[in-house]
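Note that this complex is displayed minus one protein chain, with the remaining chains in position.
Per-chain residue numbering starts at 1, and chain names A and B are given in the order in which the chains are listed.
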Amino acid sequence: MNPLSLIVRVGCDIFAWFMLVFGTNVIIHGYMSPGGGFQGGAIAATFIVFLLVAYGSRRVHSWVNEGIYDVLFDELGLLSFIILAFLGLPTSFFFNYLATPLGVASPWFTPGAGTIFFMSIAVGIEVTGALSLVILNMHRGIRLFSESPMEEELGHDR
Amino acid sequence: MKKTLFVAAAIIIGGLLIGALDMVHPFGNPGAAPMDNYYLENSLKELSTENIVTSIVFDYRGFDTLGEAAVLFTALCSITVLFREGRKK
Partner (left out) sequence: MIGNGPFLAVGILFLIALVGIFTQKNLIKIAMAIAILGSSVNLFLVALGYRTGGTVPIHYLAGEGGPMVLPTPQAMTLTAIVIALATTALLLSLIMLIYRHYGTINVDEIRRLRG
């Protein structure tokens, strides 16, 4: 297998960071514009895919600490989502206790959407971690089961 | 023989499916939808959320999102177990 061309690798290296910024933008503005946690998380997870295309799997796996993705992103996102849901429990599960009606200023610094804003961020973090880990695990599984080291794939690693 | 039987079964099932899909409500006219109208009218007033789909996903129907996040987490766990280290056979 021939290595990818230089244009593709440099383009992926540059655009990975723009995809990260764009995904964060979609996650944060999910309560007022098209988007939300899932869509922004899926966009932000393409960051790791672009890095895999640009640098090859060996170098990316030496950089990435998968415990950070697993614990800090995935489980923290899911746990904060559940805790945010439980905090409204005196009224009901998933009660939006921070929301203010239209035209009323919020007493806190939160947007008027209340828990929708925070839940969107939590789900965005969770989806980012989950999809990145799925990609990394499936890509490592290619190498893990081969008896001989894949010499032909090393063309990606400059 | 087997192939003709397969084609006949496919045609019969396809005809039944297309006929059933033709009997759904006419496209563009879903009829009265009180629940969706409630969401459309009151989402901006109650929650000051411009995006109605997000307000449904994260507030009105949060249980769906919780189950869906659990499904994603379960799939991630099973993939991690399948490709774990030290399984070189």
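Just so it is clear, a residue touches a chain if its C-beta (ideal position, glycine included) is under 8 Å from a C-beta of that chain, and two chains touch if they have at least 3 such contacts.
Please read all numbers here as calculations on a predicted model, not as lab measurements.
Think of the hidden chain as still there; on chain A it touches residues 32-34, 36, 38, 42, 127, 131, 134, 137-138, 141-142, 145. Where chain B meets the chain that is not shown, the touching residues are 6, 10, 13-14, 17-18, 21-22, 24, 26-30, 33, 35-36, 39-40, 44, 50-53, 56-57, 61, 64-65, 68, 71-72, 74-76, 78-79, 82-83.
Everything below uses one rule, namely that only the chains that are shown with their structure count from here on.
Chain A and chain B, compared by their mean Cα positions, are separated by 22 Å. By the touch rule above, chain B contacts chain A in their complex via residues 44-51, 53-55, 57-59, 62-63, 65-66, 69-70, 72-73, 75-76, 79-80, 82-83, 85, 87-88. On the chain A side of its complex with chain B, the touching residues are 30-37, 70, 74, 78, 81-82, 85, 93-94, 96, 99-103, 111-116, 119-120, 123, 126-127, 130, 133-134, 137-138, 140-141, 144-145.
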